[in-house]
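Apart from one protein chain that is not included, each protein chain of the complex appears where it belongs.
Every chain is named by a letter (A and B) in the order it is written, and numbering of its residues begins at 1.
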Amino acid sequence: MSFWRKVFAITWKDVLAEMRTKEIISAVLVFTLLVIVIFNFAFGTSPDVVKLVASGMLWVTFAFSGVLSLNRAFVMEKEEGCFEGLMVAPVSREIIYTGKMLGSLLFLLIIEAIALPIFAFLFNLGVFSWQLIVIVFLTTVGFVGVGTLFSALAVNTKAREMVLPILFFPIVIPIIIGAVKASESALSGGSWGDISSWLGITGAFDVIFLVVSYLIFAFVIEE
Amino acid sequence: MKRYLLLALSFTLMVVSLYFVFVWVPTERMMGIVQRIFYLMVPTGWLTLLSFLIVFIGSILYLVKREEKWDILAYCSGEIGLVFTTLALITGSIWAKPIWGVWWDWGTPRLTSTLVLWFIYLAYFLVRSFASEPSRGARFAAVVGIVGFVDIPIVILSTTLWQGMHPPPLIFQEAGLDPRMMLTLQVSLIAYTVLFVILLIARVLLKNSEVDIRYLKEG
Partner (left out) sequence: MGGANTASQALSVKVEGLTKSFGNRLTLRGIDLEVKQGESVVIFGPNGAGKTTLLKVLATIMNPTSGRILIDGLDVKNQAEQARRRIGIVTHNTFLYGNLTAYENLDFYCRLYDVPGRQQRIQEIIEMVGMTPRLHQRVSTLSRGMQQRISIARSLLHKPAIMLLDEAETGLDQQATAMLWEALAAEGGKRRTIILTTHNLERGLKVAERVLILDKGIITYQGSTKAMNLPALERVYHSSTENEP
């Protein structure tokens, strides 16, 4: 289908550029590790404390990493007017949204896939449960779904980097709550049943905001 | 003329509501006198949602029709909404202090979700001031207005579930409410809603003048 071919062309272009520079992944990864280290000093590493705050730490870290990497998503398009190049091409605005969203999703998932084991290693946690993987995936989809919309918006404002967190965090609070609660259960060996209602909320959030962002993206990028 | 009628209506309702709240309605047995703030808290909470609904509708119409009046409606409703949201937070914490012993109780889903809403409102206005020109700011704000409103049910749901509670019942289903308390609450709700409408009309008219002046200035 032509829609997906063009979507993947846009995503592939982002992947290619990222493979060249490793700008987003390397910088955000270093940032992520630094945050984890700072948390270590803030809370200490006694098993009791870790058990209590691990899930919260994880999601504070991922939420900040998400904002940081989403902030970069459209910067590349602004240089040399590339975004206008996309606008004059025979692709719908929805294709642009989907392509950029998938790129950000991929980058963020890679960052998380690297950060999670390190997190587990440093805090002596068992993170490899299917529950946790599903939680991380669903929450990340929610992040990039609405984050791509706001990132495109923020890059067109005067204070670029400042704007995204202010818009992004209030909207994603529900899925951060869900991710923290569900991860807490998953890290202590909870079953699917314990987290099902959280997965439900996060899933609903994902679907709703992918659709809404898809529909109103055109209004953000028009001039 | 119509506005004066509305104003008179609002004034009467407000006086009746105040009389009911402070004189007529019986004092709640468990919570005592402080429970009376309930009749201010519930209407402000309701207006928080009503004003955001109008922001939502105004935002959609603005994006679809591109007529400035819809943005003005959304903007004004948002502004008044921000005031009422702030009031809801303040009355909420005044209520919380004697009852739970703390000013801020994170365990109250209504309070926490109102706080989230307050931040969304703030984003709605901040994004305007960060835009390079007013029309672009209006467009961006509309996007935030739409996304923010859609987010509200999910915020309420998740803050409720976070507390391990079931979704809260509607106000009017609250069991065991004395009929006099019920009536007082209803009168207050109507009084504050009429007040909101008056404020909204006044603000829209004022905003129209502001826009006219801006146009005249810029030529």
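Heads up, the rule we're going with is that a contact is a pair of C-beta atoms (placed from the backbone, for glycine too) under 8 Å apart; a residue touches a chain by one contact, two chains touch by 3 or more.
Note that the structure is a prediction, hence the values are computed from the model and not measured.
Novice: Taking the entire complex into account, which one of A:S26, A:S92 or A:S191 touches the absent chain?
Specialist: Checking the options A:S26, A:S92 or A:S191, the one contacting the hidden chain is A:S92.
Novice: Given the contact definition stated above, which residue among A:V37, A:L52 or A:C82 touches the chain not shown here?
Specialist: Looking across A:V37, A:L52 or A:C82, the contact with the absent chain belongs to A:C82.
Novice: For chain B, which positions touch the chain that isn't shown here?
Specialist: 66, 133-136, 214-215, 218
Novice: Which chain A residues would touch the chain omitted from the figure, given the whole complex?
Specialist: Against the missing chain, chain A presents residues 2, 5-6, 9-10, 12-13, 16-17, 20-21, 76, 79-82, 84-92, 222-223.
Assume only the chains that are shown with their structure count from here on.
Novice: Compute the distance, rounded to whole Å, between the mean C-alpha positions of chain A and chain B.
Specialist: Inter-chain centre distance comes to 31 Å.
Novice: Can you check the complex and tell me which residues of chain A touch chain B?
Specialist: 146, 149, 153, 156-159, 162-163, 166-167, 169-171, 173-175, 177-178, 181, 197-198, 201, 204-205, 208-209, 212-213, 216, 219-220, 222
Novice: Going by the contact rule at the top, pick out the chain B residues touching chain A in the complex.
Specialist: Residues in contact with chain A: 63, 116, 119-120, 122-123, 126-127, 130-132, 136, 139-140, 142-144, 146-148, 150-151, 154-155, 157-159, 161-162.
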